[in-house]
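To start, the structure under review is shown below, and the notes come after it.
The other protein chains are all here in position, but one chain of the complex has been omitted.
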Amino acid sequence: GGGTSSSGGGTTGGSGGTNTPAFNAALTNIFNPSDKKGGIVKIANGGTWDSLDPGETYYGYSWNFLRLYGRSLVMFKPAPGGGSNELVPDLAEKLGEPSDGGKTWTYKLRKGVKYEDGTAVTSKDVKHAVLRSTDKETFPNGPAYFEGYLNLPDGYKGPYKSKDVNTDSAIETPDDSTIVFHLKAPFGGFDYFAQLPQTVPVPEAKDTGAKYREHVIATGPYKFDKNEIDKGFNLVRNDQWDQATDPNRKALPDGYQVSMNVNADDIDNRLISGDLDIDIAGTGVQPASLSRVLGDPALKANADNPTIARLWYTSINPTVAPFDNKACREAVEFAADRTGYQTAYGGAFSGGDIATTLLPPQIPGAQKFDLYPAGADNKGDVEKAKAKLQECGKPDGFETNISYRAERPKEKATAESLQQSLGRVGIKLTLKAFPQGDYFSQFAGNPPYVKSNNLGLIVNGWGADWNDGFGFLSQIVDSRVIRETGGSSNTSVRIPDVDKLLDEAIGETDKAKREAQWGAIDKRVMEEAVILPGVHAKSLLVRSKKLTNVFISEAYGMYDYLSIGVA
Amino acid sequence: MTQHEDSLGGATPPRPASSGAPFLQVRELRVHFPTDDGVVKSVDDLSFSVDRGKTLGIVGESGSGKSVTSLSIMGLHKAGTARISGEILLDGQNLVGMAPDRVRQLRGKRMAMIFQDPLSAMHPFYTVGSQIVEAYRIHNKVTKAVARKHAVDLLDRVGIPNPKSRVDDYPHQFSGGMRQRAMIAMALSCDPELLIADEPTTALDVTVQAQILDLIRDLQAEFNSAVIIITHDLGVVAELADDIMVMYAGRAVEYSSAPDIFNSPQHPYTWGLLGSMPRLDRERTERLQPIKGTPPSLINVPEGCPFNPRCAYAGTNGDLSFTLRPEFRDVGGGHHIACHLGAEDRLRIWETEIRPKL
Amino acid sequence: MTAPPEVTGSAADADPEAALQGMPKKAIQGRSLGQIAWLRLKRDKVAIAGAIVIALLILVAIAALLLDRVFDVVHPNEFHQDLIDTQNGTLAPLGTFGGMSGAHPLGIEPVNGRDILARIFAGSWISLLIATLATVLSVIIGTTMGIIAGFFGGWVDTLISRLMDVFLAFPLLVFAMALVGVLPDTAFGLSPEMVRIGLLIFIIGFFNWPYIGRIVRGQTLSLREREFVDAARSLGARGPYILFRELLPNLVAPILVYATLLIPTNILFESALSFLGVGINAPTATWGGMLSDASRFYTMPHFMLWPGLAIFVTVLAFNLFGDGLRDALDPRAR
Amino acid sequence: MSTKTETGAANRRLGEDLLVATDLQKHFPIRRGLLQRQVGAVQAVDGLTFTVKRGETLSLVGESGCGKTTTGRLLTRLIEPTGGTITLDGRDITHLSSGAMRPLRRDIQMIFQDPYGSLNPRHTVGAIIGAPFRLQKVKTEHGVKRAVQDLLELVGLSPEHYNRYPHEFSGGQRQRIGIARTLALRPKVIVADEPVSALDVSIQAQVVNLMEDLQNEFDLTYVMIAHDLSVVRHVSDRVAVMYLGKIMEIADRTSLYERPMHPYTVALLSAVPIPDTSRRDNRERIRLTGDVPSPINPPSGCRFHTRCWKAQDLCKTTEPPLVELSAGHQAACHFPENTTKLTIDPTGAAGSAA
Partner (left out) sequence: MITYIIRRLFAAIVLLFVVSAVTFSIFFLMPKLLGASPETLATRYVGRAATADTVRETAERLGFYDPIYVQYLDWAKGIFVGADYSYGSGVEHCPAPCLGYSFRNNQPVFPDLIDRLPVTLSLAVGAAVLWLLGGVAVGTLSALRKGTIFDRAAMGISLAGVSLPIFFTGLLSLSIFSYNLGWTAVGGSYVPFLENPGEWAYNLLLPWITLALLFSAQYARLTRAGMLETMNEDFIRTARAKGLTERKVVVRHGLRGALTPILTIFGLDVGLLLGGAILTESAFSLQGLGKYAIDGITNYDLPKVMGVTILAAFFVVVANLVVDLLYAVVDPRVRAK
């Protein structure tokens, strides 16, 4: 959990529920527990879904929400607090059974699960769903774990293009309720893959490729009624869903009404006034509402402040001089004003806790350490920084650039803050804003560009795909994911040791050992001073008064959308 | 100055004559415009009158106050811009100081006006017919159809061919002469008793001008209204006017019956005007006799006689011309002038110096 | 977004004599039209007030540039996070009215606590510079194109007029956003900030020229028919002479008026671009950028108020002055 | 008013043909439709033939839109003729390029109608009158300024006006400035387009006198465009009457005014209002009906037939040629008024009928 003093929240522990509004009342408890059915949940999205197609969506809130209309093989347990990190079977009867040293995983499907049109779900549909998701041309946005780990035939391009290719080497469906995954190499945490929405079955006959998002065939308790892409949609009850096949879902409301592209401030105001039930993004209130919510005890009592497995950080690029010198990088680590970083992200409540490591605390294996203590007030250790500069041969400092995403005010504030704090030791930063859409593909994630344009510092952020060291680290510390053509999230970590450590950890089947290795990798990366950690994110969520059965799912870092009901 | 008494009997003196009050009587009219640079005395102490069935011609240089006078009679000065004093009696009612709405009711009905440039004086977006209809329907409660028929009749009356179809034309589809005819038709739509024509033919060619002047003359004879015709052109007034008033710098300098003005003008300015125009009816002179100098500013009208800087005879009568504003007075037989020259001098100069050169 | 103000007529087609009628003869002697306009303008209290404000603004802008850039006295980017409420996590300025105090007369920004006065002060020169130079650019292109189109007529006119249509049909903001995103921000050895300023000047100036081009074209078309052009031609004048010596002096008045009215439009445009996030790079203060920042903190109206007010006052001053100038140069407006 | 010598017209040396126009035409195309095809033309000037002799004043009169200004602009080569030829002092200038025309512009100059529009309001009087020197690169003995001041004096303005702007002058003074400008290059021919019609009567006389004086002093040849027949009679030696782009009649002044042959001329003369009340009723009036037809579609045959009271069928079909009906008197009419009867009876005597 977070290290912040939660002044309002007195209720901790206990698995029961509470009905008294209090700050953080839904953090580890169920707030307003209820089994009452009925009502419509009104949801707003400040932006748009990347995709409603389970094969393509990659947003955390979307995975959380998707469970309402789709059932993957496995899912995170809908339980308050840490309990949510537990994986439970959903479409499958049990969690995966490994064989072949973790190279083969077998799942048995529950009986009686039907699509909204009444046809029965078969393992072939799950296979089809997984296979189609590997077609990254059709579904560019989705996660790419399956194509990376499944033992697919060479040159396989998904079921649309490689139509008659036998894929039994990767997935077998011996009968309609059994599905067997064959991996290239052992992977201990395959159940995490099985919880991906990409395992939500898609009937091949109804698969319309890229257009499937317009009408996803529901397996969950709700189905799409009206769906206007990028504007909004409604979910209504799916009468083919059978509670008997589903131990995890309560399906309390009668339906959901979702509108997109709603003004974020507007969402806050409507949440506070009770006109709206959920801000689906789950990233917390806007700065304008922050002061309102925190300044008013009554409002604060209806807010929760969960931690998210997300790190806001700044990459320090060793490819850009003088950061090829470790001491120069360390100078940045010491000089940075950590409080300023935190404030830029919204302070202790809405921003998060000051981070000194990569791994967020809720990820198993995360260790607490601080290689670059920033002084008592956390405003940076100017003396140490100067010493490091001396060591690096730049006693008077140097000039470099810092990039951020133009559309993100918090990143801008971070860059400004770093400019101020590094300026104290003579490191002069020039701010460069880049459009979000091209940030990684063209600019900050494009190594030649980074080098030729001297992007010494890159404001960045990363959230775990799931709360696990692999899910968190693999994309940001593995130097092999850096692509010269651009597009990778990792831009600065190029440590051969770490690559090796990663491979070892992934192959490790012993959970405890594996988790310890994640911590070691974290430390190793920090030692190289190629990442300046900023904050481990938290968010300030407003709990709508009308909701029942509200609680934070630590797995998603936001309210659990599966369990919520309306009064 | 009695030798002119036998001239046309129609001459109307500026003061009420014995034979009842004239239809329009203007007394001591002053129209001043306060501006940033000073007060523009556009019209200063002007008196004249017109009877029904008579035509008064007003001539004078550009800027001498002719239009301002006519607009004052019509009450068309913009509210607040002009300071008007004196009396304008229309059939005995004083228009100066009358409630604007009452003046408005008189406009178009009892007095009407024709303007110089018929193209800009008509609304470009409405048909000629509808503009006449509008004028008619303000003062006559009739249906549109009746008014339209009236308009067609009027267009026919002023000599527009095919009035039935032309009534629906827009002003720009008319030629200059036809537009002026249409303006006249509009002005006549309510049989006004006073018609003011402010340079009605200046924008027109000679042949068309002749047509329009004929038309005005005929119409006046028919309607028996009082007419004021304002122009630069002495030829035009000679054709139309019974009486002529010569203006200079906002004042009347000479006023008499038309033949009087042409045969025995008594004011040096009038002499100047006559001398500066080449005339078709006389033998060609070698040189014209222009008036020297330029018209005065109406803000700083010269002391004494306003014409003194340009007058060849200004010193004749001692300093008077430079110090004393000459009174506008009857010098006999209704012939009024504002000049310090003695009667003898005037006669002598006219007969010996001016007349032979014309 | 909006059509530019129509400049009605010019001093050239007014009848100056009418305007001068009755002026004491002595007073007019030796006065050029410019002097007359100046006399009129002097009498227009409101316009003079506008001019004074503009003059002050320019002084402030120069002072700001010097103090900030050369003497480093103003610290528009300095953080004062000690004055920010991090305790409760609201990140609002401590104290009342947005943290107004002797040290920070207009208060401070939330989150980082930068001094608002200093930022407004420092932002003044950029706003004015961009608006003015963009206007100059528009005027140069617009005048050249307009005068050429109007004077030569025929297919040249058709071509330029269609070109203007193309420019006018462009959704300008869309393009500005697209261009700013695509173009590099270092060039010619200039600092990125200067490059960005240059870029904005270019975009704003370059896309606005058709407005002035149209006006100049129209004026040229009517001037071309004036007899003095024929007179020059009958003396053997060549095209360039007629364009530059005969026509251009007569276009100065409308161009001047339009330019003063274009400057405020450009100030607004610059702030709109900043608002949309494609303005000057952070942390350099611009008024539009401040407004854009402030828009996220609408619950703290002081933050929005001051930059908004600064833009408002500047634009108002230019508009007032431009209006006055138009009246002064165009006697018909009286 | 700078009155020079009181020399009469008789003293002037009337000489050879200085300016000759032969079958001069100007058609302004009218374009319409998708491809801007030419669908017709304004036949502004349609076949003018006349000569201007050295030292004389030839006037062009006619109703508005008959092509007077166009003729003037053709003669000064401000516009390109559609057809015909113009010779100036024996040299064909019809299609000279503007470059080739430039040196010749010294010989032929133009005075414009609008004293307000013809002076650039942004230039000082000095610049305006000095422009010809600069443009034609004329060397002046004591510098341009002196030359300009001399010219100012010549036209009756004060040399101190050098630095003033046109708006400070009255209409008559402006017209003098315009005249000074044309005189700068000492042209042989001056085409004056309605030089006095915008002026008040009293000022008009001043300018007319000035022009006459200058003509005597510098041996100028004038092509005077005007519509005021009285002024025309006063200033011209010969008069050409135009109607719809054509010359209807051309003759010397006396002959034309006293024995007009073309019905149109007769009508014009009879329409002039006479400032004499005594002739109000006993004048013989000829009133034309209707307006001038459009020059886009001029009537067939004789262009005047639509308004002519004497028109016969012949007039509708055949265009009468401009022929010399008596010495120095040409008219284009099938049925000319060839009488000796005077339309206008000059008071007093027949002395004018010289």
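Each chain gets a letter, A, B, C and D, in the order it is written, and its residues are counted from 1.
Assume a residue touches a chain if its C-beta (ideal position, glycine included) is under 8 Å from a C-beta of that chain, and two chains touch if they have at least 3 such contacts.
Remember, predicted model here, so these are calculated numbers, not experimental data.
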item: Selected residue (touches chain absent from view) among B:Met98, B:Ile138 or B:Ala312; value: B:Ile138
item: Residue among A:Gly38, A:Pro140 or A:Pro247 that touches the chain left out of view; value: A:Pro140
item: Identified contact with the non-displayed chain, of B:Gln105, B:Asn224, B:Thr285 or B:Thr323; value: B:Gln105
item: Hidden partner chain, touching residue among A:Thr18, A:Thr106 or A:Ser489; value: A:Ser489
item: Touching residues on chain B - with respect to the absent chain; value: 71, 74, 76, 101, 104-109, 112-113, 115, 117, 120-125, 127, 134-135, 138-139, 170, 172-173, 183, 186-187
item: Interface residues of chain C (partner: the chain not displayed); value: 1-3, 5-6, 8, 162, 165-166, 168-175, 177-179, 181-184, 264, 268, 271-272, 275-276, 288, 291, 295, 298-299, 301, 304, 308, 311-312, 315-316, 319-320, 323, 332-333
item: For chain A, the residues touching the chain missing from this view; value: 48, 51, 58, 132, 135-144, 148, 158, 160, 207-213, 228-231, 259, 261-263, 265-266, 269-270, 407, 435-438, 441-442, 446, 475, 483, 485-487, 489
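The rule is simple: only the chains that are shown with their structure count from here on.
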item: Chain centre separation in whole Å, for chain C relative to chain A (CA means); value: 47
item: Between chain C and chain B, distance of the C-alpha-averaged centres to the nearest whole Å; value: 52
item: Distance between chain centroids, defined by C-alpha means - chain A, chain B (Å); value: 93
item: Contacts with two or more other chains, residues of chain D listed in rising order; value: 170
item: Residues of chain B that touch chain D when the two form their complex; value: 61-62, 161, 175-178, 205-211, 213-214, 232-239, 258-259, 262-263, 272-292, 294-295
item: Residue ranges of chain A touching chain C (in the complex, touch as defined); value: 265, 286-292, 294-295, 339-340, 343-344, 346-350, 406-407, 409, 412-413, 415-417, 419-420, 430-433, 435, 438, 453, 540
item: Of all residues in chain D, those that touch chain B in their complex; value: 1, 6, 8, 63-64, 170, 172-173, 200-206, 208-209, 212, 227, 229-231, 233-234, 253, 257, 267-280, 285, 287-292, 344-349, 351-352
